[in-house]
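Some notes on the structure that comes next.
Then we have chain A:
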Amino acid sequence: MEIRLKLFPPLSDAAGASELNLTVGNQATLETVVNALVNRFGNRMKRHLFDTEGRIIPSWAVFLNQKIVPFNQPHALEVPVQPQDEVSFILNIAGG
Partner candidate 1 sequence: MIVARKRGAYAGNILRVDLSTGKVEKQELDLAFAHHYIGGRGFGSRFLYNEVTPEITPFDPANRLIFTPGALFGTAVPAASRTTATAKSPTTEMFGDGHSSGRWGAMLKSAGYDMLILQGAAPKSVYLWIDNEKVEIRDAGHLWGKTTMGTDQALRESLGDHEIGTLVIGPAGEKKVRLASIFSDGIMGTFARTGMGAVMGSKNLKAVATRGTKDVGIVDIEAFRKAYQDYLQVISVDPYVPPATKYGTCRFMYHRVKFGIHGAKNWRLGDFDWKPLDPEVFRSDYQIKASACPMCPVRCRREYRIPSGKYAGTVTKLEWETIARSMTCGVNDPEAVIYFSHICNQYGLDVEGVGDTVAFAMECYEKGLLTDKETEGLPLHFGNPEVLIEMTRKIAFREGLGDLLAEGSLRAARAIGKGAEQFAMQVKGSEMSAGDPRGMPVRAVSYATSTRGSDHLRSNPYVEELITPEEGQLFFGSAEAADIFQGLKGKGRLLAWSENFVTIGDLLGLCKFAYYRSATFSYLRKKGVELATRFYNACNGTKLSEEEMLLAGERSFNIEKAFNAREGAGREQDIIPERFFKEGLAGGGPSHGAVVDRGKFDLILDEYYQARGWDEKTGLQKRETLEKLGLKDIADDLAKRGRLG
Partner candidate 2 sequence: MPKMSSRASSVRKGRKHRILYISRPDQADRICSGCETCQLMCSLENTGAFNPKKSRIKVVPLSVGITIPITCQQCEDPWCQRACPEKAIVQHKKLNILVVDEKKCTGCAACIGACPFGIMVYDPEKRKALKCDLCGGNPACVQYCPSKVLVLADHQRSAEIRRRRFASILANEDATARHNIAGAEQIKTLPQTMTQLLAPSSQLLAEGRK
């Protein structure tokens, strides 16, 4: 199925685009989406999403159809995605 991705920097820099369509399997979850993104764009995408131990960095959060899903919440990565869902990755820095 196809889902729509919106990317902010630095992921948009790694992808060369801020909006794109991604094809994932029918049982896809947010974790699948992250892996698909890395498969497509390689190391320059991976270094932002995975730590040196190979774990998805928990400080990322996405908007799944306007609802925020921080990755550090229990079972966040298991949330399923549906066809035509919009997943937005916003910059994961914290600060002020």
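In the analysis below, a contact is a pair of C-beta atoms (placed from the backbone, for glycine too) under 8 Å apart; a residue touches a chain by one contact, two chains touch by 3 or more; residues count from 1.
How were these candidates chosen? In short, all candidates are chains of the complex that A comes from, given by their letters.
Keep in mind that what you see is a predicted model, and the values were worked out from it rather than measured.
Undergrad: Pick from 1 or 2: which one touches chain A in this complex?
TA: 1
Undergrad: Once bound in the complex, which stretches of chain A touch candidate 1?
TA: Residue list for chain A touching candidate 1: 8-10, 13, 47-49, 51-52, 57-59, 61, 63, 66-68, 70, 72-74, 90-96.
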